[in-house]
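Inspection log for the structure reproduced underneath, given as structure tokens.
Note that one protein chain is taken out, while the other chains of the complex remain in position.
== chain A ==
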Amino acid sequence: MTNTLYRKHIISIPDFTRQELELVVETAGRLKREPRNDLLQGKLIASCFFEPSTRTRLSFETAVQRLGGNIIGFADGGNTSAKKGETLADSLKIIGDYSDAVVMRHPKEGAARLASEFSPVPIINGGDGSNQHPTQTLLDLFSIYETQGTLENLTVAFVGDLKYGRTVHSLTQALSLFNANFYFVAPEALAMPDYICEELDEKGIKYTLVSSLEEVIPEIDVLYMTRVQRERFDEAEFKKIQGQFILKADMLKHARENMKILHPLPRVDEIAVDVDATPHAYYFQQAKNGVYARQALLSLVLNETV
């Protein structure tokens, strides 16, 4: 497979072709089976986190170090010249001159796209406000491929906050390239945005809006859970909807054998702890896969062949 990701900015899932998504997934699998410590040898990666992050930053930094690369950067924008009023455009022009690639997270939507217009080296988006978080989607896809053996024709339910959850939007966009069939399970106030549903309509992808989580469980291959944030509701309303979007082990009795549960984490109480011991739970392995997916992406962006 030709590596079309070489020297490319990684900003948003809709920028990827189906082949490119498959290439990342295939490479992640290979690096998980046969670890390499030389793919980023001699490369310096800037890790620029203008807002805090735990998993994304640490898994990127782990990925770089395990591949033999070096890393510079910061974990909090408060200590940078952004605080003195420097534009992001100027910051990234300079950081790009120091490094071979820049991984960045920023609180404003569009920050990574903007950075890509000014940086002389590839920008990898580690999250831009509520917009995109493409590497989360890549690790989700890798976890799905790993557990299902395919990305094709899967039935996937998304549960919880589908309105604000950026990981849900990107994964829906990615899986729609593989003819998925979707169930969207959410309270009305947190329903999937119109623009995503319109995109699915245009592509002829089947989706169904449902209000009960239990009723879709026997139908699906992947259950993608997200957190419903208490602060988006008043207390009475929250109590009313809360129970409908909590997954407990006894709800999994009729699940297909291959069905796996994913969650971008952190979870609060939307997945009961008793689910962890079931063979369907896969969210912790999924989080670990973040390192392999990011290793794959960094290797492909910085090497013509991997």
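Just so it is clear, a residue touches a chain if its C-beta (ideal position, glycine included) is under 8 Å from a C-beta of that chain, and two chains touch if they have at least 3 such contacts; residues count from 1.
By our rule, contacts and distances are computed from a predicted model.
Matching "TRAP transporter small permease protein", "Aldehyde oxidase", "Putative ABC transport system ATP-binding protein" or "Aspartate carbamoyltransferase regulatory chain" against the UniProt entry of the left-out chain gives the name "Aspartate carbamoyltransferase regulatory chain". Set against the missing chain, the residues A:55, A:108 or A:267 yield one that touches it, A:108. Touching the missing chain, out of A:17, A:37, A:87 or A:208, is residue A:87. By the touch definition given at the top, chain A reaches the unshown chain through residues 12, 14, 87-89, 106-111, 113-114, 117, 128-132, 195, 198.
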